[in-house]
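Shown here: the complex without one of its protein chains, the others still in place.
On to chain A.
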């Protein structure tokens, strides 16, 4: 009887546990329920017969062993510290039927005969219930993020089941369908020396119109964001139709004159036309200036700020059509949110009483702080190296010991429980007073495309100065987001349990994997006020450097050594890699 929770198979019970359950049912576990003691805050569950009992091994009378187990059948406590002391195993061997025990400090089941942890659904449910009773959750609170939305529990979230990524190649029937329903793209280059068999489709330089590298870099990334590219190239936003509609309702207001989505549509058409001469996104720039009037100048801007502003602009236009300006968390309102919008969960727990307040906020990207550059194990760390990435071969363990910051490290810190300082006391609804609290972030819903923004520009209002952090950050080509999901983070609070948590849906109509692939990196070189943005794109498993109008193919080591500012990852299932040969992409369907 194997079952899946969050796409993972629950561990099978050992024969001793099966035997125990069939003989005794769930009675012994229910009896244990009375002995579950939960210490708020933190909610660690322990097994004690009396609240202040000091557990001791029945054989050697020791209470200081690291692991003490209580036999579920006879409630006798024994120590287990192999290889020298294991009176728990001795007990299991001497008394048949007494193999199953429970760790008194962790409330986790253990089979003393198999010498391994075992799991029982009913038992875990009982422990989690006991732990959650000490901290009731509330889902109130509104938040202000990029997309203003109420923080209520997202019940409009389609039920999703997490699955593992699997390879796909079209079979002959699917191939026939593709051939019958597609129009081959023709190479439109006139006398261009670079034939289409050398460079992938859609690769075209963007002219710098005056310090607009911040815009060009983000546009290059978006032009190759698979769901966004597919949306525009399949004519889902037709600029002629949209202009016609807006023209008809022209009432003199500013809104009807520009549409960022139309300009995107025009750009996609131009960039994917096959023409390799650099394109000038002047119309798009003009439209964006009208949308973000405060940023309209020829000064350098922040690429991330532009990214958010641009998505906002698309949302404004497209969402008005569908009249669905709320619930951006589900992504139903516009293509920008459909692609980039995820949901973050924030838990704030009162340190005094354990009361936890939970809020859900949609987000278009995740902004991460860089780790402090010093190494951690008390030994001298490697200096903050901006360019060396060959050290990674030696660091098979935690990268923190080697002093190199990694994207995973940043994500781990992002989802770590953080003690809010005494100057940031949170108002606890149960205590009715401001208390010190523990805050933890996690990802409730993954977007189709995850954009990670590294906070490299620090603005200090106190010292009235800004500075740039050049620290190198290592980022992977493939990323599994499973450990940062709400279900995983919540699960880790309760110890090792097989129990479905927030986000673990067992029946679902939508299947989604947590594996992501990197496809674009926006990098920044130079100083805060005098710098340059460059984008690296991954197409057909090759890397291309997009430096305004100049596109060159580069080795992946160049990309790995670059200073990442924004990293774009797409769900692996939307990124079935085209084969190495160019012919395997769209040209293949020509009859």
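Everything that follows uses one rule, which is that contacts are C-beta pairs under 8 Å (C-beta built on N, C-alpha and C of every residue); 3 or more make two chains touch, one makes a residue touch a chain; residues count from 1.
Definition applied: contacts and distances are computed from a predicted model.
K.L.:
One chain of this complex is not shown here; going by its UniProt record, which of these names is it: "AP-1 complex subunit gamma", "Coiled-coil-helix-coiled-coil-helix domain containing 4b", "Transcription and mRNA export factor ENY2" or "Prolactin-like"?
P.N.:
The chain we cannot see is, by its UniProt record, "Transcription and mRNA export factor ENY2".
K.L.:
Pick out which of A:49, A:286 or A:416 touches the chain that's been left out of the picture.
P.N.:
A:416
K.L.:
Can you work out which residue in A:31, A:60, A:270 or A:558 touches the chain that's missing from view?
P.N.:
Touches the omitted chain: A:60.
K.L.:
Just to verify: which one of A:23, A:49, A:115 or A:286 makes contact with the chain not shown?
P.N.:
Answering carefully, the residue with contact to the hidden chain is A:115.
K.L.:
To test your reading of the contact rule: which positions on chain A touch the chain that is missing from view?
P.N.:
Chain A touches the chain not shown through residues 39, 42, 52, 54, 60, 63-64, 82-85, 110, 114-117, 376-378, 396-398, 400-401, 412, 416.
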